[in-house]
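Here's the structure we're looking at; comments come further down.
Missing here: one protein chain of the complex. Every other protein chain is in place.
Our next item is chain A:
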Amino acid sequence: MANLTINGKTFTLDVEPDTPLLWAIRENAGLTGTKYGCGIAQCGACTVHLDGVAMRSCGISVGEAEGKKITTIEGLASGNTLHRVQEAWIAQDVPQCGYCQSGMIMAVAALLNEKPKPTDADIDEAITNICRCGTFQQVREAIHTIASA
């Protein structure tokens, strides 16, 4: 059993402590917005926030995540008000297939939290998610739009 605080809610889950956080979120907590892409912390599709820091949830165990504040894509909006990254993503039509975008949005939200006006170099360094559809230029443009708002 493990207690996880996800999106402000406590989940008591029947899950072993060495289970990757990704699978506890998807299968035990039932929040499927966080995606599986590689399982080896390469692609970033599973990015969530742990105490506000963007982390790849496939590479963190449930044991390590206990006691931390976990935010997934489902918890990014405040009630019915979308996060500004989500709003920009919709307005600028960033996603193509969209599968990597949960992780991409979580990574971008953490970057903007840390650096409200990121340069291209900041974006290049912080955003290392794989997008096989190739949405990179829409991602970059949307980040700059948010930063200049």
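One rule holds in what follows: a contact is a pair of C-beta atoms (placed from the backbone, for glycine too) under 8 Å apart; a residue touches a chain by one contact, two chains touch by 3 or more; residues count from 1.
Everything that follows uses one rule, which is that contacts and distances are computed from a predicted model.
Per the UniProt record, the chain missing from the shown structure is "Xanthine dehydrogenase family protein molybdopterin-binding subunit", taken from the list "Thioesterase", "Xanthine dehydrogenase family protein molybdopterin-binding subunit", "Glycosyltransferase involved in cell wall biosynthesis" or "Branched-chain amino acid transport system permease protein".
Within the set A:5, A:28 or A:145, the residue that contacts the chain not displayed is A:28.
Taking the complete complex into account, residues 16, 19-20, 23, 27-28, 30-40, 42-43, 45, 72-74, 76-77, 82, 85-86, 89-91, 93-102, 105, 123-125, 127-140 of chain A touch the chain not shown.
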